[in-house]
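With one protein chain held back, the other chains of the complex are shown just where they sit.
Labels run A, B, C and D following the written order; every chain starts at residue 1.
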Amino acid sequence: MGFWGIEVKPGKPHPYHSDSVPGTLHVTQATLGLGSSTERSILQCSVGDKNSIFLCSLLPNKTESCSLNLEFDENDLVAFSVIGPRSIHLSGYFVADSGDYLR
Amino acid sequence: MGFWGIEVKPGKPHPYHSDSVPGTLHVTQATLGLGSSTERSILQCSVGDKNSIFLCSLLPNKTESCSLNLEFDENDLVAFSVIGPRSIHLSGYFVADSGDYLR
Amino acid sequence: MGFWGIEVKPGKPHPYHSDSVPGTLHVTQATLGLGSSTERSILQCSVGDKNSIFLCSLLPNKTESCSLNLEFDENDLVAFSVIGPRSIHLSGYFVADSGDYLR
Amino acid sequence: MGFWGIEVKPGKPHPYHSDSVPGTLHVTQATLGLGSSTERSILQCSVGDKNSIFLCSLLPNKTESCSLNLEFDENDLVAFSVIGPRSIHLSGYFVADSGDYLR
Partner (left out) sequence: MGFWGIEVKPGKPHPYHSDSVPGTLHVTQATLGLGSSTERSILQCSVGDKNSIFLCSLLPNKTESCSLNLEFDENDLVAFSVIGPRSIHLSGYFVADSGDYLR
């Protein structure tokens, strides 16, 4: 197990890499990055060439963080990206396939 | 396992298809789609000919995304639909019955 | 497993019925019903003749839906009711005792 | 298993009693009680003589309920209390150690 976190910046899609370790990534939180813009920033997820799906919408000074509950494994070929002016921090934890989670 | 997401558009009920793969769909997040209307959009779920049940209510510029915790399997004959002017993106993940979830 | 949903109307307490199927009901979401009143509506749960406990408070145009995480089984003799002018939709899912949940 | 709920009133710390039944209490929701004050009410938890920890902060007319995810067993000697003018209702469910949860 281990803490996991990335910062997804506007204009820079962030692919999910499982680093070759079999296991499950739990993405559980999204938080707006620093910045002065008061426009919303939307987190989206794309899979191959399908349409992107919005995961959350963060509003400066109103709703700046949001719980998520997503799980990915090493076969998921997804990318996170942001629509809007500010970055979005994603956090969660990774559980390797060693069975530690159900000790 | 795999990321799952759909966009439910106003006026177009979206049935849940399990694609013949036995397993459990976890629907965990709803987010308002793009648009200029400031009216609320409500996500609802219908089962057969029973009354529809509201799952969440999203308010532009106030609450644009919402956590959910719903599970469906291949025997669930449900449809998602939207009351209001804007689409709602649903996301989550699918766990097949191979037992991968409890490795 | 199966989707579960009810609409709890003001003045009409709604007992939980397990329909004789042994299993666990997961109640995971509450959403305000339609209406023009802007007063809050509170969902409460009563057990026998004990005092009722508030489960959530929904505010029109501010917070119209709310995540819950409650579990009930066939031995729970509870009733849901609403304090306030508008109905509250409850949703979730039922897991029968066949062991399907931990396939 | 069974529904669990208490009302924590200002000035009256509420110890957690497990009633001698081995098992796990899941506290999953906090909701503001009735009252006219518009001041915030904060739920806190104390363990022995350590400093109290805030669990949530409820704001009348803005955020009147809040999801929690806390677990306690019969060895936890904790007390809940409220800072502020209004009571806070806590709800959740109790799972006895009979193994029913993982049927």
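List of remarks:
Everything that follows uses one rule, which is that contacts are C-beta pairs under 8 Å (C-beta built on N, C-alpha and C of every residue); 3 or more make two chains touch, one makes a residue touch a chain.
Please read all numbers here as calculations on a predicted model, not as lab measurements.
Of the candidate positions A:7, A:74 or A:97, contact with the hidden chain is made by A:7.
Considering A:37, A:51 or A:65, the position touching the chain not shown turns out to be A:65 (whole complex). Where subunit A meets the omitted chain, the residues involved are 1-3, 5-7, 26, 28-29, 31-33, 61-65, 67, 69, 89-93, 95, 100, 102-103. Contact between subunit D and the absent chain runs through residues 24, 40, 42, 45, 47, 51, 53-57, 59, 62-63, 66-73, 75-76, 78, 97, 99, 102.
We adopt the following convention: only the chains that are shown with their structure count from here on.
Note: centroid distance subunit B to subunit D, computed from Cα atoms, is 31 Å. Within subunit B, the positions touching two or more other chains are listed as 62-63, 67, 69, 102.
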